[in-house]
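The structure under discussion appears below in the form of C-alpha cells.
The complex appears here without one of its protein chains, the remainder shown in place.
A, B and C label the chains in the order they appear, each numbered from 1.
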Amino acid sequence: MTPYLKMQNITKVYPANNLKANDTVNLEVFKGEIHALVGENGAGKTTLMNILYGLEQPDSGAIYLNGTEVRIGSPMVAHQHGIGMVHQHFKLIQEFTVAENVVLGMEPLRGKLFFDRRQAEQTVAEVIEENNFHLSPAARISELSVGQMQQVEIVKMLYRRADLLILDEPTSVLTEQEIQRLFKTLRYLAGQGKTIILITHKLGEVKSISDRITVMRKGEVAAVRETAEVDEYELSRLMVGKRIMLDFDKEVGFCSEPILSLQQVTAARKHQDRPLLDNISFSASTCEIVGITGVAGNGLSELEDVISGLMPVSSGTILYNDIDVTHMSAMELRKTGFSYVPTDRLKRGSSLASSIRENMIITNHHDYLTRGGLLDGKRIESHVEELIAGYQIDGRAGMPIGTLSGGNIQKVILARELEKVRDLVLFAEPTWGLDVAGSEFIYQKILDVRKRGAAVILISSNLDEILAIADTVIVLYRGRIVMKRPVRDDAVLSRERIGEYMLGLKDDFSAAIPAGAGGFLERAAEEGGEGYSR
Amino acid sequence: MNSGEFSIPIIHNTVSIMTPFLLAGIGGLMTELAGMLNIALEGLILIGAFFSVVFAAYTGSLMLGILLGILTTMLFAYIFGAVTLYLKANVFITGLAANLLAGGLTTVLSFYLFGTKGVLRFEGLPSLPVLRIPALHGIPVIGDLLFGHNILVYFGWASVLLAWILIYKTPFGFRLRGTGSNPEAIEAAGLKPGNYQMAGILISGLTCGLAGAILTLNLGAYVPNISSGRGWIALVVIYLGGRTPFGILGASFVFGLAESLSNYAQGYLDIPADFILAFPYIITVTAMVIVSIIKYKTQGDSK
Amino acid sequence: SAGSGESADSPKADKPFSLAVIVPGVTAGSPIYEQLVEGARKAIDENPGTSMKVVELGFNQAEWAEKLTSVVATGIYDVVITSNPSMPFVSMEVAEQFPDQKFIFVDGYIDGHPQMASYLYNQVEQSYMLGHLAGLITTSSMKGANPSLKIGMIVAQEYPALNKMIIPGFEMGAKAVNSGITLDYRVVGNWYDAGKAGELAKSMVDAEVDVIGVVAGGAAAGVFEVAKLRNKYVMYWDDNAYAQAPGVIAGCGALKQAKLVYEVVTDALNGNIVYGTARVLSAADGYIEFITDDPNYRATVPESVREKQQTVINAIVSGELVLEAPEL
Partner (left out) sequence: MRDTSSSKFAAAAGLGITLGAAFLIMLLMILIMSETPGKTIYFFFAGPWANTYYLGNMLNAAVPLMLTGLGISFAFRASMFNLGGEGQVYIGGLAAASLALALPGLPGILGIPLALAAAVGAGAVIAGLSGLFKYKWRTDELISTFLISNALIYIVDNIITGVLQDPESNLLVTRKIAVQYWFTRIMRPSNLDISIFFVILLAVIAYFYLYKTHQGYEMRMCGLDPEFARYGGVNVRTYFLLPLLISGGLHGLAGAVSFMGTQHMLFKGFSGGMGWNGIAVALIARNNPLAVIPAALFFAYIEAGAKSAMINADVTIEIAAVVQAVVFYLITAQALYSWIDRKHRRRSA
C-alpha cells in the first residue's frame, strides 16, 4: 500500500551556519499510525518537520501525500493539506483565551463581519469534549499549566480538521500524568484515522506509544523499525551508538547539617482564592538532594521563585545557614553565594542576544574588576575558555548564545552556576528538552555537587529523574506538601504510587482527601493501569 | 457657534482642539496594537492637511478634497510602511524620515504648484458644514460637547466607536492584537503579521488624513507646518489612554481641555504667556504620572 | 584670515555690481521680506549687468551669523541688503572680519558704522493708526462691535521691536479714542499654528474682544477665520491684506518697503549711499501708511468712523502729531 506521507531525499542546509541539518532524508508514514521520530538533540528532527509544515523550504527532495506530490510553501498550505504541527516551543498568545487562540485565523463570523466569540467558544468546547481534554474555552492562556497549553495546541490542529498531526517533543515538558493523558488522546485520535508523527527523546515513551519508528542521527536516517521489533537498548544504540541506563552510584556523604530550611512559608497573590504556596516547611542538608515534584500548576514554579528570591513571601521564614533570607531580593541572595539553574533557560537563564562570554559572567562579573574599575578582559577570557572546554560546550566565547542548541545553552548555564558552588544549588527542570546523553551529563554534575558536600534542591516534574538521583522526595499538591519521604522508602516509591500523591488522591499530612480531587478518581484509575515499565 | 444661554465656550473649544489628536491617536492605536511605534503621525497629518485643501480647491468640492486627501495620506503611509516592513528598516527612524519628507515634500510641491512656500489661501472654498440644533445647544456641557461643531468633529467621535468595534469585535482586530503580542502565533496560524501591521499603518494614514483635513479645511488655507506637533500629542494620547479607543477619547479630552484652559488663561492670568503655553504639557505629564502611580499601587510589584 | 583673504583675491573694482539680499527667516508669508526681494529685483532688472542673490537665513537665529558670514565670505557681493531690526547686531562681527564689505539695513537702526547704512521705520506710527481705528470700532455701533472697551492682540511670539514699538503704539492709539480701552494680548508660540491662533481668537471673542490686531505670520489665517465666523474685526500690519478676508480685516497698515528698497539699491549701485548714517522713516516721508484707498476698507468701515480715522492719519502724516520711535 502507498504510504499516506512520503518525504523523499529531503536535504536542507541552513545558510546561517552552512549546516546540513537534513541529508537526503526519507520518511514514510502510513495512515492511522503513530510514527515516532527519534534522535539526539540536533539530529535534524525539527528541521524535517518544519519542512513538512512549510516553515522551512528544502534545498532538494520531494513530499508526497497519498502518492501525489505536494509543494508546501507555507503553514497555510500545510493547513490546506490537513497537516498540523505542535511546536517544541508553543505559539500561543498569552492574553487571549483558549478559544480565541484555537480559532485564530479561522474565526467563526456573525453577520459576515463580526467575530462570533460565543460560536467560537461553543465549537472549541465541542472539540475539547470529543477528545476529552480538560480545558475551559474561556480560560486565558496565561492561567494555564504547560500541559494545558499543549492541549490547546492540539485542539488548534483538531479544530482545523488536520489529518496529519506533528508533535515536536510534546512530552519533554509534561508530567507523568499529563503524558499518560496525552498518549490516551493520541491513541484515540489514531483510532479516529488520524496520522501522527511524534518527536521524542524518551525511548520508554517510544515503545509504549508508537507503531513504527524512524531514527535520525546527524541529519540522516539511521534506521526505520516496527516498534514491536526493537527494544530500548537497541534504539539507544541506533541513536547514539552507546547504551544508557538511569542508575547512578548514590554514595551518600556522612554530613547532614541543614543548609536551607523553609518554615511555614506561604505565598499568596492578590485576587487569588487559595495561596500558591500553602504553609511549606522542609529543609535541605549538606550532601542531600531534595527532589520536589508535582503536577504543573501545583506550586513548583512558585516554590522555585520563592527560593530564588524572585517572588515575595506572604508569611513564614526561610533560613539559609541560620540567616533569615525570607525577604532578600534575588540580588542579595546572589551575594550570599547561592546557585540556581532556572526552569526558563531562554528568558531567565540566559540572554540570547549576548555572547557566551557575557552569559557566563552575569552572576560574578564583580570578581573581575581591575583596580581601575574596568572588567579584566583577559581573566574573563581564560575563565570562560576553561568552562567551555570543561563542559564540552560546542561554541566559541564570542558567539551569541541564541545560536547555540538547547542542550548547549543549558550547559552554559550549568557551567556558570556550578563553577563556584558554596553550599546550596537549586535545580529547576534541569533536563527539559534534552536527550538522554545530555540528561545523563547533567545528572552527573548534580551528583558531583552533592558529593562536594552541598545541599541540592531539585524541582522537577520528571519522576524518573527524581527517583534516579534524589535522596528525599517531596510532592506538592495545590501548593501544599502532601508527601515527604526518603527515596529508599520502597513502600511508596513506585511511580504509580507517587502519582496518586501528585493527583491529590493521597495526603500524608491531612486525613481528609482534599475537596476537588474527586473528579480525578476515575481518570487516575485508568491511568494507573497504563503506566509503562522500563 | 451661536452658543446657548448656559454654553461653556471652554468645553466647546476643547472639542475642536481635541479632534485632531483624537483622530490621529485612533489611527496610531492601530499600529501600536500591531506592535509598531508610529512616530510618523506628525508627518501624516501634515500631508493630509496639505492635500485635502489642495484637492478641495482643485475639485471645488469638500468631500472630494477630503477623500483624495485621505487617499494621498494613505499612499504616503504605505511608502512608510513598505520601507519599514518589506525592507525591514527601523520603524523609529523611518518614522523620523516620514516626518522630514512630509515637511520637505509639501513645501516643494507648494512652491512648484503655487509658486510660494508660504500660506496657500484658497478663495471661495465652502467652509465645513456645522451641525446646529439650536434647541439643544443650551443643554449645559452636553450641548457644547455634541453640537455646533463641524462634521469632521463627528468623524472623530465615530472613529472611536468604529475603532472599538474593529479592534474587539472583528477577526481583523483580533488578529491585529495577536500580531502585536506574538507574531509567531499569527504565523503559525498561517497568517502574515506584516499584513496586519501594514493595515494598521494604512488606517493611521486614513485618520491622520482626516485630522489634517480639519486643520486646513477649517481655514480654507494651508499654512506650512500647520500640524505643529499634533502628531506627537496623538502619540502621548495613545499611551495616556491605555491603548484603548475610549481611553484615547478621554486622554484627548484631558489634553484638549488643558489647551483650551490655557488659551483662556492667557486673557486673565497675569503670568508670562510662555508658562501658560507649557501648561498643557505639565498637566498631561502630571496626569500620566498619577495614572501610573495608581496602576502601580493597585497591581503591586514583585521584589 | 582665510575669509577676508578670499574677498581680497576677488577684486570688485571693475566687476559688475552684485547684490546679496539676505532674508532673516523665510520670504514666504512675510510681506516685509517679499517686498524686500521685490524692490531689489526691480532695481537690479533696471540696471543690466548687475546681479543679485537671495539667501534665506531660516528661523533659527543661532545660525544667522554663520550663514551671513558664508555669504559675505564668498567675496562676490558689493553690498549686502537685509531687513530686520536685529540684523545690524548680527552683522557686527562679520563686518569686522570683512572690512570692505558694505551693509544696508532697512527696518533696522545702526548709526555711525562706516560699513553700514540703515533705515528704520517708525512702527509706532503704523501701530498707533491701527490702534486708533481699533479704538474707534470697539466703541462704535458697527455690526459685531460690543459695548465693552476691550481690544485684542494676537502675536506669534514676543520680540523687542514688538514690545518696544508695535504694542505700545497700538495701545496708545486705542487709548487716544477712549482711555478706558484695555488690550487683551495673547501669544501663539510660533508663526504657523493657525489652529491655535484661531482658538486664541475664539477665547478672546468670548472675553468680549471685538477687534483683534494680528502679528502672527501664517498663523494669522486662523484669526481671520474665527473673526469671520463670529463677525469681529482684524487689524493687520505691514501690508495691504484687505482682500485676504473682506469684511473682517478692517484696517491695514503698510510699509513702502518695496519702494524704499528699490530706491536704496538704485542709490547703492550708483554709489550714492552715504555709509555711517541712519535714517528714521515716518508716515511724513511716505514710507509708512494706513491704507484707506481700498474698496474693502470702505465697505467694511462706515463713513463716520473712517472720517475720525482720517483726521488722525492726516495729523500724523502732516507731522502735527509726533510719535517718537524709541531707541531700538
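Everything that follows uses one rule, which is that a residue touches a chain if its C-beta (ideal position, glycine included) is under 8 Å from a C-beta of that chain, and two chains touch if they have at least 3 such contacts.
None of these values were measured; they are calculated from a predicted model.
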In the full complex, which of C:19, C:52 or C:73 touches the chain missing from this view?
-> C:73
Which residue, B:30, B:176, B:261 or B:277, contacts the hidden chain when the whole complex is considered?
-> B:277
Full-complex contact with the absent chain, from B:8, B:89 or B:265 | B:89
Spell out, residue by residue, where the missing chain touches chain B.
-> 37, 83, 86-90, 92-94, 96-98, 100-101, 103-105, 107-108, 111-112, 117, 229, 232, 235-236, 239-240, 272, 274-275, 277-278, 281-282, 284-285, 288-289, 292-293, 295-296
Which chain C residues touch the hidden chain?
-> 1-4, 6, 55-56, 58-62, 64-67, 69-71, 73-74, 84-86, 89-90, 97, 108, 157-161, 189, 328
Interface with the undisplayed chain - residues on chain A | 15-18, 308, 310, 330-331, 333-335, 340, 342, 347-354, 358, 361-363, 365-366, 368-369, 373-375, 377
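Here is the rule we go by: only the chains that are shown with their structure count from here on.
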Whole-Å separation of chain centres (CA-atom averages), chain B against chain C = 36
Taking each chain's centre as the mean position of its Cα atoms, how many Å separate chain A from chain C?
-> 78
Centroid distance [mean C-alpha coordinates] between chain B and chain A, Å | 47
Which residues belonging to chain C are in contact with no fewer than two other chains?
-> none
Touch list for chain C against partner chain B, complex | 26-30, 158, 184, 186-187, 189-190, 192-196, 198-200, 202-204, 206-207, 218-219, 221-222, 224-225, 229, 244
For the complex, which residues does chain A have touching chain B?
-> 74-76, 78-79, 85, 87, 91-96, 100-101, 104-107, 109, 113-115, 156, 270, 309-312, 327, 329-330
State the interface residues of chain B toward chain A in the complex, per the touch definition above.
-> 165, 169-171, 173-175, 177-178, 181-182, 184-191, 300, 302-303
